[in-house]
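As you look at this complex, bear in mind that one protein chain is not there, while each of the others sits in place.
For subunit A:
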Amino acid sequence: MIEFQHVKKVYDDGFQALKEINLEFKKGELTVLIGPSGCGKSTTMKMINRLMTPSSGKILINGKNVSEQNPVELRRNIGYVIQNIGLFPHMTIGKNVAVVPHLKKWDKAAIDKRVDELLRLVNLDPEVYRDRYPSELSGGQQQRIGVARAFAADPDVILMDEPFSALDPISREQLQDELIRLQEELNKTIVFVTHDMDEAIKIADTIVLMKDGEVIQTGSPERILRHPANDFVRTFIGQKRMDSETSIDIPIVDEVTVPNPVTIFPSRGLAEAIKMMERRKVDSLFIVDRQHKLQGIVSIYNVLDQYGEENKTVKDVMKPIGYLVRPGTPLPDAVKMMSEHRLTNLAIVDDTGKFVGLITRGSVVKHLSEVYPSIVDSLANTFGEEA
């Protein structure tokens, strides 16, 4: 579908941004270009729609050399999602989505129909959002529009340049999920640039790992995880938690929490508690009040003991919390506490009594497996003995 043949890029000052790139992006696949900043991943992507020009070599789309095509026409047939603020602030959402169909001179009825269709596709109600301006939308919604715009003229190829990197983690997850869903539906050839390995693993069909203007390894996420080509790939895969060198030395409890600890309000009934445990697949719930202050913990046994009494709430059967830690506590202290008192989990509570996080044996082990691949075995054994 898209082919790079001996592509090089040398800047005027002699800097070699790309050294001999040979790549193939397969039709209908989502290929992620990933690497540390300055590795040439964005440059590589921007050559596809001629926002950048190679110094030598050829880039073919469906066998046709892009440098022989009119750049303006070429770009109208390639969707493009820019890093963060790609929406035009002076145009409504509807106009923003319609930019490419408009440039391609579709008739008005067709454009209007397409805009509504696309807004629905990215889960935004056209009636509500069509006539709003980008500044009235949240970051996540704006980037959803950015994605919709790229799909607008139904191009075969879509380029995405770190589209979700400026979003908060929750919106980012949502948009990744949506992109996967869209891709399953529409099967476009997508080239996606990111520096986030988690993102790449989550969405990619094929990962292309780059460094200093060279392709280091190409393959499916599974393959790259199982068979990293060299030490660079190995560190890059595990890099997320190693971003700051200091955190390797003494991680704090805040870094090792479970993503969404399951909490329940004190006034809830016992049947509700059981239902929630069942749904979230846990055996105990943390009880927090409306101010998010931690009140106690209730396990499935506490609930079942008293289940017959319909008027009881979780407040009546909960147990006080025996052990907790403050945010910022070094992980070794917390681990020691869990180990000594045979705790399966440990709540993190701030000075005002608010429940801010939860570490479990699972989350500790997961953290260790990411940070200390070599010594995880010995540590896991220690936990095993305690359990």
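Everything that follows uses one rule, which is that a contact is a pair of C-beta atoms (placed from the backbone, for glycine too) under 8 Å apart; a residue touches a chain by one contact, two chains touch by 3 or more; residues count from 1.
Convention: contacts and distances are computed from a predicted model.
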item: Protein name, per the UniProt record, of whichever chain is missing from view ("ABC transporter permease", "Imidazole glycerol phosphate synthase subunit HisF", "NADH-quinone oxidoreductase subunit K" or "Carbon monoxide dehydrogenase"); value: "ABC transporter permease"
item: Residue among A:Leu74, A:Val303, A:Leu346 or A:Ile359 that touches the chain left out of view; value: A:Leu74
item: Full-complex contact with the absent chain, from A:Gln16, A:Ser67, A:Gln83 or A:Gln174; value: A:Gln83
item: Residue among A:Met1, A:Leu103, A:Leu121 or A:Ile274 touching the omitted chain; value: A:Leu103
item: Touching the absent chain when the full complex is considered, from A:Ser135, A:Asn260 or A:Asn311; value: A:Ser135
item: Residues of subunit A in contact with the chain not shown; value: 49, 51, 72-78, 80, 82-90, 92, 99-100, 103, 125, 127-128, 131-133, 135-136, 149, 159
